[in-house]
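One chain of protein is taken out of this complex; the other chains stay put.
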Amino acid sequence: MLEYFFRRLLGAIPTIFIIILVSFFLIRLAPGGPFDFDKTLAPEIQANLDAKFHLDEPVYVQFGYYLKDILQGDFGPSFQYKNYTVTELIAQGFPVSVQLGLSAMALALLLGSAAGILAAYRQNSKFDYGVMTISMLGISVPNFVMAPILILIFAIVFSFLPAGGWNDGAFQNRILPIVTLALPQIAYIARISRGSMIEVLRSPFIRTAFSKGLPTFYILTRHALKPTLLPVISYMGPAIAGIITGSVVVEQIYGIPGLGRYFVQGALNRDYTLVMGVVVFYGVFIILLNLIVDLLYGWLDPQIRLQARKT
Amino acid sequence: MCEGLGLNDLMPCGKQATMTFTKSALIERLDNETKNMSPLTKQILQLISLCAYILLSSANSHAADVLAPTQVLHRGNGSEPQSLDPHKSEGVPSANIQKDLYEGLVCESPSGELVPGVASSWSVDEKNMRYLFTLRKNAKWSNGDPVTAEDFVYSWRRIVDPKTGSYYAQTLAPVLNAEDIIKGTKKVTSLGIRAIGKYQLEVRLKGPTPYFIGLLTHSSTYPVHKASVEKHGDRFARVGNLIGNGAFALKEWSIQSHILLERNPHYWDNKNTKLDKVYYYPIEDQSSELKRYRAGEIDIVEGIPISQMPWLRKNLKQELRLTPYLGIYYFGYNVTQPPFKDNKKLRQALSMVIDRKVLTEKILRTGELPAYSWVPPNVTNYQHVEYEWKAWPMSRRIKYAKELIKQAGYGKGKPLSVEIRYNTSENHKKIAIVVASMWKKHLGVKTKLHNEEWKVFLANRKTKKHTQVFRSGWIADYNDAFSFAELLHSNHGVNDSGYSNPEYDALLAQSAKEADVDKRRKLLQQAEKILLNDYPVIPIYYYMSKHLVKPYVGGYKDNAMDHHYSKHLYIKAH
Partner (left out) sequence: MRIGMAEVKSLSPGKQIWIRLKANRAAVTSMGLIALLILMVLFAPWLSPFNGEDIDYEAIAAEPSLTSGHLFGTDSLGRDLFVRTMEGSRISLAIGLVATLVSLIIGINYGAIAGYFGGRVDAVMMRIVDILYAMPFMFFVILLMVFFGRNIFLIFFAIGAINWLDIARIVRGQTLAIKQQSYVEAARIYGASHWHIIQRHIVPNLLGIVVVYITLTIPQVILVESFLSFLGLGIQEPMTSLGALVSEGANEMESYSWTLIFPAVFLSIILFCFNFIGDGLRDALDPKQVK
């Protein structure tokens, strides 16, 4: 197991390198530099700034500088927020995004699998169709439509919740963003767990358990749950990627200071260093998470576990 | 000049006519004055004063605003400021916050009149080229250090120093030797500013500059705390390091979440500051900002989506603040490339055919005024020049334009194909669509709409290689016609049209040397006339500043520069 983990980790390094390379060159190729504003800079001042950030040297030299700095944990200063370094910005934004993302993921897992499993158990009933249709809504209504509707209902018409802002993570400020982020994932997970549960319920060993007269609840939780959740777990990877993408919209609409927002602002402002920092950071993050998901899957799936024991 | 403004030393910056007082301030004052009395006397006095307070507040309930017990203001502020260093920032969001953190030589009243700031008075010599500022002796930094003339010398040298890399160094161009220093041909110490003692400042100008005092309200002329800058370098403008001389101090800065300012007790006019805390929220999405305003989380909205205007007019009429803003929204022609190069008739035809009235009344619906000149109205000491065809009925304009475009070489057989370029924004998109449809309808012009993201857009505008018609806007840095006129000078950095007329340039140069106000106005009007007749730009409308302000925010007055210092504002009891 451990060997598998380290092998995967090692394999991740070329991936990270390529992510860095591609983003670096992409952002350099783009027209418009970080210092273009309404007022033009006097040419001498422009020259000074260029020299300071190595912008006047050939691109591969700049890349070399960048790699060297990254390996020391220095992502450079933000071009846009001149008094902050990228590391500081990421350190500020990442905890916020992680908290939101994990909460949304947990909510989605809980509600989604519960809904899917129950729907599968009562397959083809009104409940089944009802759950599936509602979960379709989660997939068919984009989050940038859902968010303003939720704000309108819960913050303006009924003033239960705040209409936006992070407020240093106050509980009531988190509710709407987490729900908005979770909704599409609840839908996907409900579908997957429903389909998976249906298959599991047909399998011989479950039918045996039923025929033995074991209580339903016991069968569902002790025997059916694990195999049902396997496909759900393998969906976790794309789910996390989906939540990260969704957070870009959610952070924008609710005004939450997370990484997704930094990224979009950074791209729009040509803040090279900030964008690079966020892309590399997310890349590493996704790789690590996928690794954990793989390990989890391997641990849960008895076939793989047996395989590992054999080797 | 102070006398000219009708002020005297006793009036603190921006004092209101209404009486305002807080219970806590009253009690504080009582405490101070009764320090040496016996406890019993103190208590009796406090009781009597409190009764008086209650009687007075009920009697003057319409003249005096009763203040709310918590004085905290929440302001929307558009995009996140990139810096709170006045020499390194640009844009309105930074400027708004810097007005609260720092104070320049000159300040503004709530309605926009120039009042003394750090400088309690000033005078100028007969040639209008040498100013002498007397600084008030009780002005202090937020750590208690006194503000001295040397602080201004240090700060102004810093902004023109090419090593600082400031975008707004040009603001100090009227000061002697400033432009040479910016270019790097002269030493920083040669800047025409020097300290005479601790509280006297002498500034020498390149030429008579009537708008110079107005210029001193601009944030780039604010002083910075020398010891902090020398100790922290570029990182001085951060929480914990930033020392300012304004009414508020920086308490928290959480990027993309909020900036919190707290009262600066060392500010020389602190006793008139009523707010204890001010929150600035960087919310770019205007409809999100509106929602948070409606939910009561924000007290002042910075920008309003125009599509919501009719709804706002119907439902939030009392809170809507629409004021003419010193700025012009226009489309520029790239006159260095075909089809607009050397084709004045074509440019004129396209400009005449746009029905600005329909645009402002039916599409924008915010009360913007259609623009038929280059300089907006309401500029001090100026009367703008307008197109004569402003008064013609649309049908006549269209007929004339059709003739013109035929003479220009285009028409039914050879329709004009043109591209309008604009930066990403719902409002710009709408206007471009409407203009394109008007061109198509009346002149058969095929218009392509090209939307670009801001940075790319700016870069392309500057190079003048790919643009034909581009959208642009210009807000005055100071309240004077020259702020608009200089934009189209052939050397100006933001002259993206490439307009170059030596006659125009000469008139501008002449006006810079003219001390007589009337003569100067005539020169600038002459220049504007030439400019308009050359059609390098299509003026569309004059900006309106649009805000929503909660009814319980007091002290907020509309003004043409849209400057709202937090020290004038307070929360009424509600």
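Going in written order, the chains are labelled A and B, and every chain counts its residues from 1.
Everything that follows uses one rule, which is that a residue touches a chain if its C-beta (ideal position, glycine included) is under 8 Å from a C-beta of that chain, and two chains touch if they have at least 3 such contacts.
Because the structure is a prediction, the values reported are computed rather than measured.
Checked against the hidden chain, the listed residues B:K271, B:K362 or B:K519 yield one contact partner: B:K362.
When the omitted chain is restored, the residue from A:L152, A:I175, A:L225 or A:I292 that touches it is A:L152. Note on the undisplayed chain: of the listed residues B:N128, B:Q200, B:S287 or B:Q526, the one touching it is B:S287.
Listed for chain A, the residues touching the missing chain in the whole complex are 11-12, 14-15, 18-19, 22-23, 26-27, 29-31, 129, 136-137, 139-142, 144-145, 148-149, 152, 191, 199, 202, 237, 241, 244-245, 248-249, 263-264, 267-268, 275, 278-279, 282-283, 286-287, 290.
For chain B, the residues touching the chain absent from view are 286-287, 305-308, 310-311, 358, 362-363, 424, 426, 429-430, 432-434, 437, 449-453, 456.
By our rule, only the chains that are shown with their structure count from here on.
Of all residues in chain B, only 80, 82-85, 88, 90, 162-170, 182-184, 234-235, 237-238, 254-258, 281-285, 287-288, 291-292, 294-297, 453-460, 462, 493-494 touch chain A in the complex they form.
Residue ranges on chain A touching chain B, taken from their complex, read 30-34, 36-42, 44-45, 48-49, 80-84, 89, 92-93, 148, 151-152, 155-156, 159, 162-166, 168, 251-258, 261-262, 265, 268-270.
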